[in-house]
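The other protein chains are all here in position, but one chain of the complex has been omitted.
== subunit A ==
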């Protein structure tokens, strides 16, 4: 039984000090208005054709098909091992590799990996390899034409399911739960991919969409002509097309992280969430996602109305600008989990099936060093990530507005900026705890 937030883990972070929270909130507000009023008055970031091309050899390697296939085969071997451990490994969650790999190393580790290396899970997604094998048996994909219309909505739905499992389900850390999830997820995704074609994974695999979303802030991009380039991450973020459902994915990520923060506060644990059951957790998660969605839609629509833009397209148009805010939150909430409890994965990997006497890497008797990162560093990373995400988000929104209307008044963006400030101050408030 693990009652802690975010799936597994043996500790949660200390509340950040009040001073740090206030400085962070002040900096966020000041910087967003500075960006809005002074920073630039014309679009500055390059578009889809900007960037410095990477060497041809590297491009050929990435596009060859051999590299992705190799990565997918390696990821498949890892996924099979982890599923096997979930089914047949030690029954105690704290000694079973599977929950730690799923909730910490994979789910949280996907963030830094995608930020540094680009859309890694699109390249390494083992389900794509399995799908190509199954495709020989089922040659036609009747639903392929419908994918552009559904956009990323299926991914948003799958992410809600995973996040509910991670943050609400009482048995989330049990190896059996992890086994059922992994096998069920693979089966459902493969069935849908057979119907909709391989492009399904880019629309409906929550993990791949999450990785691709974060990769929009990585230094690697693809020019309109397909050339791989190194460029300003902000340019990649704005160059990305506005896809249906993108706003939903971002709102789900932001709302669920907010719920994770809320569930750690004394207010939640002694008040609405004191029952600590499925009902209160499900309601809490739903309310937080709905709250974020309402604020976001309100802010973008109001900004659109002030600028005389069509209100209906506004939420989708600005979705990419909220990605950095969601990313900043995610880093703030999960940095310490990856650095501290994430050590468990490497300890347990030394003896995945818990067989007496097996110790592949000589690390099985190691203990997690919960003091490896000091609480001061954790607090600074938390506030730094939230504020940096905020600044990048406001900057992107400003650039986006200028691209839509060259002579846009800065004041038209005020509603959206105020919503972003609310997200940031709310996020810092949750880190401060109450």
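Please note the rule applied: contacts are C-beta pairs under 8 Å (C-beta built on N, C-alpha and C of every residue); 3 or more make two chains touch, one makes a residue touch a chain; residues count from 1.
Please note the rule applied: contacts and distances are computed from a predicted model.
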Name per UniProt, for the chain absent here [options: "Cupredoxin-like domain-containing protein", "ABC transporter permease", "ABC-2 type transport system ATP-binding protein" or "Phosphoribosylformylglycinamidine synthase subunit PurS"]: "Cupredoxin-like domain-containing protein"
Selected residue (touches chain absent from view) among A:372, A:405 or A:422: A:372
Candidates A:59, A:94, A:280 or A:363 - the one touching the absent chain: A:94
Where the missing chain touches subunit A, by residue: 1, 3-4, 10-15, 92, 94-95, 170, 264, 266, 269-270, 276, 336, 365-372, 374-375
